[in-house]
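One chain of protein is taken out of this complex; the other chains stay put.
By written order: A, B and C. Residues from 1 in each chain.
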Amino acid sequence: MNETARLAASVASMDRALIDDLVAANRMLASLGILDAFGHVSVRDPKNPKRYLMSRSIAPESVVASDILALDLDSQAVHPEDADKLLYRERFIHGEIYKVRPDVNSVVHSHSPTVVPFTVTKAKLRPLLHNAGFLGLGAPLFEIRKCAGHGTDLMILTPDLGKELAKKLGKDAAVILMRGHGDSVVGPSLPNAVFRAYYTEINARQQLQAMTIGGPINFMTKAAAMTSNDAMLRASARPWALWRKKALRELGS
Amino acid sequence: MNETARLAASVASMDRALIDDLVAANRMLASLGILDAFGHVSVRDPKNPKRYLMSRSIAPESVVASDILALDLDSQAVHPEDADKLLYRERFIHGEIYKVRPDVNSVVHSHSPTVVPFTVTKAKLRPLLHNAGFLGLGAPLFEIRKCAGHGTDLMILTPDLGKELAKKLGKDAAVILMRGHGDSVVGPSLPNAVFRAYYTEINARQQLQAMTIGGPINFMTKAAAMTSNDAMLRASARPWALWRKKALRELGS
Amino acid sequence: MNETARLAASVASMDRALIDDLVAANRMLASLGILDAFGHVSVRDPKNPKRYLMSRSIAPESVVASDILALDLDSQAVHPEDADKLLYRERFIHGEIYKVRPDVNSVVHSHSPTVVPFTVTKAKLRPLLHNAGFLGLGAPLFEIRKCAGHGTDLMILTPDLGKELAKKLGKDAAVILMRGHGDSVVGPSLPNAVFRAYYTEINARQQLQAMTIGGPINFMTKAAAMTSNDAMLRASARPWALWRKKALRELGS
Partner (left out) sequence: MNETARLAASVASMDRALIDDLVAANRMLASLGILDAFGHVSVRDPKNPKRYLMSRSIAPESVVASDILALDLDSQAVHPEDADKLLYRERFIHGEIYKVRPDVNSVVHSHSPTVVPFTVTKAKLRPLLHNAGFLGLGAPLFEIRKCAGHGTDLMILTPDLGKELAKKLGKDAAVILMRGHGDSVVGPSLPNAVFRAYYTEINARQQLQAMTIGGPINFMTKAAAMTSNDAMLRASARPWALWRKKALRELGS
């Protein structure tokens, strides 16, 4: 069975445009410096909310359409022909969040570079830039020691750890910080999850700089954060269009 | 009516060289990291000071000549064929400033990354680098809460908010900081407004670094800032020529 | 004797794939900003553990296959046809470490930019990012003044200085900091040494940022660092595959 035929079979129930979007999302997040060689992005299958799409386990920057596969919400490959594929070890982050957050249709897990320092200090990451109003929904910190002890590699390697993470994320938050590791960001759409992953990093940089200048920092009010979040749900389309075009141009070259 | 004909009609009263300059300005500001997928730059129509040119609402990095349209000072599209175009929601920043500042012929609104921290802290942004002498004209902070309450998305979405912003900018300043949002920078010409937008960011970075080293900071005197501002009005031509060449080369590719 | 013939002779006992890997490692470390025009990377010859491979003395970013040569553990060129090659003056770092650390099969010496500040201050570089768990093996500081006085150029120019450095590295550590100079990073494989050199820099950046936010910093426990180090020995393969592909693509162009 050649690669083209395999792809055809694998994506029988998937939308090719969605796959292209997911490929683009992988590449743009790498290009934006949110993902390095690690991390992953997924999107819930709009035709079957009990499935999600994600790449097999490779560096996001390398992902092409034939790397995308479907997983069920227990994070197992759906199609028999994907049974031999190496899956991301931390895919349970995605599946377990999709189970308990029906409002979420996309998840980005990254080692967002300037978010990491906020996961090992006491300062709270709070919205100061209007694009990052979604941080007003909360950005809880997941301390893996509390449920898995002091000796893990900090990774979400089991369904149970995925459930704990999803529980800590809660019903409302768009971002969960993961101590010594990075963050996971969720959104109602792939473009919005990418948008939020990017602006979580930007807000972290600017909050760090504001702390360097010296407080008190004039953070957004809860009301402003919510208004801004609503506006950005719509505004996410603009950076998405730009970044997608650039990602696919690079892919074409 | 095809795209070429549409463009011909739309720009009947516009100077093609000016349009090319404005396209280049959009791209160079993105390339310089002053604009990300948001923000906008405009130029007053030299043939009709009651109009200004600006792109339709897309990411600045994507702007091409056919995206440029003419607006009146109430920030409405002038040409009937542009009636269906999506306009930048915050275009009132531009129109309202042009109304009250006849000395201003170009406006850049951005989320300049290192300027944002100075909008949420008490430190004043002041000129320390000679290229940024224009900051000696003042860099007032616009706190949108004072005129629109605590629940807005921080954006300038109405003519009234534009008027308030223009009022706070005042008669002399080249830069107005917008709390939790970014800044708007004005100049007597497009090259100079771009120059000022760039050096506002650079001065912010260097002021942040100087604060990290530890004060007191030896800022420019008012007199030196004014002398330098005059010199830079002329010197703006050099970076403009370089950045324009690079922006248009990229556009050609 | 032409270049092709010379190369054939020189690499008679070397594996061409290993040479390509080493070329790629040089280029990727430059591309990642770990190496500038200085620094070097080596790999122990898997067929003869008393030899190692390294470029002749040029900027890492410029290295091609014909620049690679074999050295013995006294850091002398093995092949007579390499006798006239200029060797890295600090190659003793590599040879002397290979002598006393049989577990080490690759060494990277760099002026890793954000590691340098940690070599001239009292703060200890400690693991906070799970990818950098190997820092839990220790990151001792080599103060050259203690063995060579106050007037050296800080470089490891003799076998004796190489021995002192290797002694300070000790039996377990993956990284040794070199005061006012940079670091040397070791690993059981070339991909892992490159991985560790990269994440030493990333952890340094994030530790610096965490210190800016303000302590106490929630560093990894020793147990977590060891578990993570084990996981990353395997996970090194993923960034290696990505970086190698990019480095060789650049080389092809």
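The criterion applied here is as follows: contacts are C-beta pairs under 8 Å (C-beta built on N, C-alpha and C of every residue); 3 or more make two chains touch, one makes a residue touch a chain.
Keep in mind that this is a model prediction, so the values were computed, not measured.
Student: What are the shown chains that the left-out chain touches?
Tutor: Every shown chain touched by the left-out chain: B, C.
Student: Which is it among B:Val100, B:Leu129 or B:Leu251 that touches the chain not included here?
Tutor: Selected residue, touching the omitted chain: B:Leu129.
Student: Using the document's definition of touch, tell me which of C:Thr114, C:Ser189 or C:Ser236 contacts the absent chain.
Tutor: C:Thr114
Student: State which residues belonging to subunit C touch the missing partner chain.
Tutor: Considering the whole complex, subunit C reaches the absent chain at 36-38, 57-59, 61-62, 111, 113-114, 116-123, 150-155, 179-181, 208, 211-212.
Student: In the whole complex, what residues of subunit B lie against the chain that is missing from view?
Tutor: Residues of subunit B in touch with the missing chain: 128-131, 133, 202, 205-207, 209-210, 212-221, 223-224, 226-228, 230-232, 235, 238-239, 241-243, 245.
Note that only the chains that are shown with their structure count from here on.
Student: Treat touching chains as neighbours: how many steps, at the fewest, connect subunit B to subunit C?
Tutor: Each step joins two touching chains, and the minimum needed here is 2.
Student: Kindly work out which chain lies most centrally, taking the average of its C-alpha atoms as its position.
Tutor: Central chain: A.
Student: Taking all residue numbers used at the subunit A/subunit C interface, answer same if over half belong to both copies and different if under half do.
Tutor: Different residues, largely: of all residue numbers at this interface, under half are found in both copies.
Student: If you fit subunit A onto subunit B using the CA atoms, what's the rotation angle, as a multiple of 5 degrees?
Tutor: Fitting subunit A to subunit B on C-alpha atoms yields 90 degrees.
Student: Approximately how many whole Å separate the CA-defined centres of subunit B and subunit C?
Tutor: Here subunit B and subunit C have centroids separated by 46 Å.
Student: Could you grab the centroid distance between subunit A and subunit C? Build each centroid from C-alpha atoms only and quote it in angstrom.
Tutor: 33
Student: Among all residues of subunit A, which ones touch two or more of the remaining chains?
Tutor: Residues 212 of subunit A touch two or more partner chains.
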